[in-house]
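The block that comes next holds subunit A.
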Amino acid sequence: MLHIVNKSPLQNGALDSCLRMAKAGSQVLLIEDAVYAATAGNACEGKIRAAMQNLQVFVLGPDLAARGLSDRVIEGVSSVDYGGFVELTIANPNCQSWL
Partner candidate 1 sequence: MSQIEVAGKSYETDEEGYLINLADWNTEVANYMAQTENISMTDAHWEVVNFLREYFEEYQIAPAVRVLTKAMGKKFGADKGNSEYLYGLFPYGPGKQACKIAGLPKPTGCI
Partner candidate 2 sequence: MSDVKKFMFVNRKAPYGTIYALEALEVVLITAAFDQDVSLVFMDDGVYQLKKGQQTKGIEIKNFSPTYRALEGYDIEKLYVEQESLEARGLTEDDLLVDVTVMTRAEMSELMDQQDVVLSF
């Protein structure tokens, strides 16, 4: 299953809810203001690193670039473009957008 989060982890509980619900082996894609969660030094870096023990974490590259943070992605998080976004949705049988 693909989980998509679009809210900043420091101002909204969507990422926490997502990480709590996501089963091992699931994929998580961070887009829009959720890309901040994938940046080194953010207070939730530890949370993301822990999640990567059994989840795959992706981040949408154009949203990172827009926010001036392309060079700060946490090691192990994969950056994808819009094409990669589409491929993730196709590769997974279902998908949950955490609003």
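What we mean here is this: contacts are C-beta pairs under 8 Å (C-beta built on N, C-alpha and C of every residue); 3 or more make two chains touch, one makes a residue touch a chain; residues count from 1.
As a selection rule, all candidates are chains of the complex that A comes from, given by their letters.
A quick note: this is a predicted structure, and the numbers were derived from the prediction, not measured.
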Which of 1 or 2 touches subunit A - same complex, any copy:
2
Touching candidate 2 in the complex: which residues of subunit A?
6-8, 10-11, 32-33, 36, 39-43, 45, 61-63, 65-70, 72, 81
